[in-house]
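With one protein chain removed, the remaining protein chains of the complex are shown where they sit.
Naming follows writing order (A and B), and every chain is counted from residue 1.
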Amino acid sequence: MDTLAILRSMLLIRAFEDALIKRPDHGFQLLSSGQEAVAVGVCAALHDGDQLLSSGRSIGPALARGLDPGIVMAELLGKAAGPCGGKAGRGHLAQPSAGFFGAHAVVAGNLTIAAGVALAMQLQGPSHIVACLFGDGACGAGALHETLNIAALWKLPLLLVCDNNQYSVSTRRSEALAPARLSDLAMPFGIPSATVDGMDVTAVYDAALAFAQRARSGEGPAFLECVSYRFASHSTATRETRSAAELKAARELCPIRRFAAQLEEQGGLTAGIRETLERDVDGQITEAMRFADSAAYPLASEALVDGV
Amino acid sequence: MASEMASATVKLFYREAIARAVREEMMRDPRVILIGQDVAAMGGSYKEFVGLFEQFGASRVRNTPVAEASMIGLGVGAAAAGMRPLVSITYMDFLMLGLDPLVNYGAKLRYKSGGQLSAPVVVKTTAGAKGQGVAHSQCIESWLMNVPGLKIVAPATPADAYGLLKSALREDGPVLYVDHKRLFPGAGEVPCVEDLIPIGKSILRRHGRDITIVAHSYMVRVAEAAADRLAAEGISCEIIDLRSLAPLDLAAICESVARTSALLTLEEGQIPCGVGGEIAFRVQEELGPVRVARVGALPVPVSSNPVLEAACIPDAERVCQAVRQILSASRNPVRNVSQ
Partner (left out) sequence: MNYKLIVPGPIEDVEEVRVLEWHGTPGRTFAAGELIVELETHKAIVEVRAAKQGVLRRILCEAGGWRKIGEPLALLSDDPASPLPESADGLAAMLVEFEVT
């Protein structure tokens, strides 16, 4: 586990979103702040050639997968220099050549698609796998049941990762879903599962790595639930429904603070290294913003391209 | 000798034409796979996939559970990742269960990914009323004609089933391929040598002077029966078999209506927002006002009851009545012929 790379990746996501949200033109965003450890821990277990799919909460996953922050920002701002030409935005952000098969903004809409991508991988031979990130909000959908069933039957190389931030917009998990432990959803299908602390990147990484290796060797799918907490409201268009006290308590669980403290304690992170990392990340974000700001919008005629 | 071979045909059951198309494409391209309910050892509900499981094995020919959303999602996702799946949805009615992956992902994929990805998947289904009740009878192709990024084809003969399915399996995006239950008992001549029918091209089934009838799928046979009856009354009908619903072959329809000056659209789906409404408007956009009417199912669910089903679905006599009415109408557009 490249601990500094992992710390840096989480720092990058946080800094990116902090910079994004300061802009008056930030647009309609679903932020990953607070949930960085889930995307980063999972991505650290993926190889080149694997594919990651995500929900509409895509910024953390895309950056964790290694997409360049400049082109991610360009896509979010609707610039032609984005990997999707500005036509996807955050909701459908994708760069399959970089192993990010893409976000899909329909809740639970990417699950059966991910199973299909895994089927293709299985048929094409090499030992690549598919990881699909989704929230607790997707767990009430029939699509999850169907995906679990077919993944188990066909032993698809599919790692299903439920980033359970415990709320579906304003609805608590306990109001929306009967099982308290979401990884139990995999049990009837005989799919190995685990629930880990999603604010602990080491726990996420260890579990994801084990399941990924299992899938890679042809033993089939797994379901990993990472219990996390989002620091912002569900989206920039949704008002916050949690109390100030609850939010304050959540911030104490910050995965970046926690991991940094761990590394410091183990001697792997000094103040100097930390400063360097943060300066590096800030520089990268500044450059990303500059790049995206100076990039052009697509021509209106682009609306007609690739539509049929 | 070459031209003899090129025009040589063999008479096949409709289902055999389908099996042959799929077998040829699976032999030609290892990326073609078949998934659906009962497609493996059983060979399909209409025996339209007989022999494929034995020839290509369980990896490429897979039975699925009754789960249309994931069946289509699997197909769309596998297509996006480099395969060329054929997804068999036994009843068109249940296509509805898989519209999210087909429309929200598959049809939009090339666009939303900025051209990085596309989903070359064929969703093959069977439409039509044949005594099986309100939820096993529908023809909903018109629902999907305005989905950007989705092509739709509907053959009316074994030769066209063969040629269109082959073309569909070579397209670079999603194609909805629609059979009809009442086409399966039929047989027809199919070219011996590989023949692909281009998507977006209709075919003239009959030359005529007095009116252009535009139909697709099983309704082409109803149009032909009506045209036979009308010929005895001295009315000469031109019949265009659409073959493709998206894209539509407007050029061929307009060329015909420019000669006949009368248009009747015929479909088994319900009239409102149907195939005919789109065609009628676009022809008049091109040619100006022409005498035009639509014939389709009554705007009610189609029951399994034989009396009620027959009352709902267009037959040759209804088409004849509509043709007589439109040709004797003193005003345009003709009112109250939609039925």
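Some points to look at:
In the analysis below, contacts are C-beta pairs under 8 Å (C-beta built on N, C-alpha and C of every residue); 3 or more make two chains touch, one makes a residue touch a chain.
Fair warning: this is a prediction, and the values are worked out from it, not measured in the lab.
Although one chain is omitted from the display, it touches the following shown chains in the full assembly: B. Among B:23, B:47 or B:206, only B:47 touches the chain that is left out of the view. Of the listed positions B:30, B:148, B:185 or B:272, the one in contact with the omitted chain in the full complex is B:185. Counting the whole complex, the residues of chain B in touch with the unshown chain are 11, 13-15, 46-47, 184-187.
Going forward, only the chains that are shown with their structure count from here on.
Averaged Cα coordinates give chain A a centre that lies 41 Å from the centre of chain B. Contact residues on chain B toward chain A in their complex (touch as defined above): 33, 59-60, 62, 64-65, 67, 69-70, 72-83, 85, 100-101, 104-105, 110-117, 148-149, 173, 247. Here chain A touches chain B in the complex through residues 51, 82-88, 92, 94-97, 101-102, 104, 106, 109-121, 123-124, 142-143, 146-147, 149-150, 153-154, 305-308, going by the rule given at the top.
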